[in-house]
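Up next is chain A:
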Amino acid sequence: MTPDLIYGLTGIAVFGIGLVGALCVQERLRRVLALKLCSVGAGFVLVVGAWREPPEMPDPVPHALVITGIVVMVSATAVALALIRRLQTLEATDER
Partner candidate 1 sequence: MTDPLVIFDLLLALSIVALAVASLSVRDLFAMIVLFIVFGLLSALAWVRLSAPDVALAEAAIGTGVTGALLLKTLHHLRFVAGGQGLRAGSGGTSMAPAAPVPVPVPVGVILANAAFCGLITLGLAVAFLGAPSAGPGFDALVADAMPDSGVAHPVTGVLLNFRAYDTLMEVVVLLAAVVAVWQIERGLSDAPAPVMGEVWQGFARLALPAIVVIGTYLLWVGAEAPGGAFQGGAVLAAVGLLLLLTRAYVPRPAHRGIARGAFVLGTAAFALVALLVASGGRVAFEYPLEHAKTLILLIEGMVTLSIAVTLAALFHGREPVALPKGGRDDT
Partner candidate 2 sequence: MMDAPLLPLFILLTSLLASPVLFALPERAARLRTAINLGMAALKVMLVAWLSLKVAQGVIYDLRFEVLPGLEFKLQADPLAILFIALSAVLWLITTVYSVGYLEHGPHRARFFGFFSLCVAATVGIAMSGNLFTFLLFYELLTLATYPLVIHCGNAEALRAGRTYLIYTLAGGLVLLLGTLGLWVLAGTTDFVPGGVLTDAAAQNPLAAQLLFVVLIGALGVKAALFPLHAWLPIAMVAPAPVSALLHAVAVVKAGAFGIMRVVYEVFGIETAQALGMTAPLAALAGVTIIYGSLKAITQDDIKKRLAYSTVSQVSYITLGVALASPIAAVGALAHLIHQGLMKITMFMAAGNLAEGLGVKKVSQMDGVGRAMPGTMLAFSLAALGMIGLPPLAGFVSKWYLAQGGLEAGQGWVIALLLGSSLLNAVYFLPMLHRAWFRDGAADAGAPARPRIGWMLAAPPVTTAVLVLVAGGFANAPFSPLEWTRFIVDIEYLE
């Protein structure tokens, strides 16, 4: 049982959970969260891939990729949330 195995499977599990959420959940906010879970899961897989048995240093490239992925995901999340806020406002105005 090495950490890469444990966390790799963790990542895949988190990805799967996110996937279920993305497909089955109705609440808008929760769907965003589910997608974020998927991204964390993908991040796990890359970080695990970079991991080397100490004392060897890990591969820095996947780390850079995950950092990029995180920033990209926060941008996408911000846009999705802005849409949710806008939609809620429009719906509220329509119903008044």
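Descriptive notes on the structure:
What we mean here is this: contacts are C-beta pairs under 8 Å (C-beta built on N, C-alpha and C of every residue); 3 or more make two chains touch, one makes a residue touch a chain; residues count from 1.
Selection rule: all candidates are chains of the complex that A comes from, given by their letters.
Remember, it's a predicted structure, so these values are computed and weren't measured experimentally.
Every option in 1 or 2 comes from this complex, but the candidate touching chain A is 1.
Touching candidate 1 in their complex are the following residues of chain A: 1-10, 12-21, 23-27, 29-30, 32-34, 36-37, 39-40, 43-45, 47-54, 56-61, 63-68, 70-79, 81-86, 88-89, 91-93, 95-96.
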